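Yeah, one chain of the complex is gone here, protein chain that is, but the others are all in their spots.
Take a look at chain A:
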């Protein structure tokens, strides 16, 4: 990362750049807001191209820093993460969405929740706040007191772009659907069955979690963060704990890392298999759906039996894990997992060799590789479009470096590729689980190192820290800052679903309306952790 450091040090126009921290894997650099576009352009021109982890706006006016903007980039290949911090923003900041479209939603969200103006944003419509919230309602500002906001909300119709022409009609779908799924409104602009354009209106399940956790202790925060959604509960909690550990400067024991890796893979495998089954429902393939649901249920029951929670909540704590299995339980868990893996191998050919299924999924909902890069897509969606983007491979953490993990990449970017990526990753996860549990068996003999180094540590206040975990949907990022009393000052959750949702509408035009459910299910994004 020498080139980058020198570039930043010798940045021509401005002596204000201050390198706060520069270590082997992480750098924090303060830059003036007005220079952000140029520095980002420089970074994005580097090869391999950096990916975005998170974009955070923080109200630090109490500290005399005005509003601050933090942009975390990761440089794959070098495993280096750079936090660009722009302090002293009063009421506007330069928009970066034109340079890096992935930041589109984050900037719009900052406009809504902080009342700042993203200068030069190509699409400044409000995102999180639906029409009906009063002007001047910016709940993430520190001086906004919560509790009364519901009174000022007036019902108002949603606003969508108009489209005119012969035979064009709009199909409004949702937020209440015929099935029991999460709420989202989709507006199709179609000529007959082919779709011309799709607008997605989400954030119906916005629960104000980022405001809710402010001022809470680390433990309370963890309990809330784990409940942001019900698909990546463990990943959210783990990312949060990693951020906390960075602030406390705690090194986690190897045994805890082992069990964290096991838990993360357990979460991946039950989600992937459930998602594969759900894709079958999208094409009306009842047998595939039944098999997927059955295997997922079995895996979740294992979670409940061995770890006390179907979504593995409560297992990861700052500094380690709550408990580890003894050798006998390891053995039982492993043998039951292998049974499920065998069953999976028996029914998966039903799907993979099903002509009708292939015919529906191949060439449907193509996400182009360029779009995936531009929109900052992550997870199986990115890997199905030929991008080797897997946080487990990009960043050396947990026990992944020892597992020789490789991104499972498919090139076509269609629904079929997303299915195949999930199938391959589920197989890999079963394989990893076997290796890891075998180690767990020998490890849990004798020494039970459950002493947690965390409890006595002091957290560094007013410092940004992030934690990052590859969830089944993609990379989950939790960004954290605490105050002097170790209470949460700001916590930003950039879930994988939040990063991927903007790309979904891009894949729909050109397909027919009845193929949308399949496309949507092939991404299988979560609404709850996108909306928060």
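Here is the rule we go by: a residue touches a chain if its C-beta (ideal position, glycine included) is under 8 Å from a C-beta of that chain, and two chains touch if they have at least 3 such contacts; residues count from 1.
Note that in this section contacts and distances are computed from a predicted model.
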Of the candidate names "Formate hydrogenlyase subunit 4", "Amino acid/amide ABC transporter membrane protein 1 (HAAT family)", "Dipeptide transport system permease protein DppC" or "Ferredoxin-NADP reductase", which one corresponds to the UniProt protein name of the undepicted chain?
-> "Formate hydrogenlyase subunit 4"
Residue among A:80, A:285, A:454 or A:489 that touches the chain left out of view | A:285
May I ask which residue of A:52, A:270, A:357 or A:523 touches the chain that does not appear here?
-> A:357
Contacts of chain A with the absent chain, listed as residue ranges = 169-173, 177-180, 192-193, 280-287, 289-291, 294, 354, 356-357, 359-360, 512-517
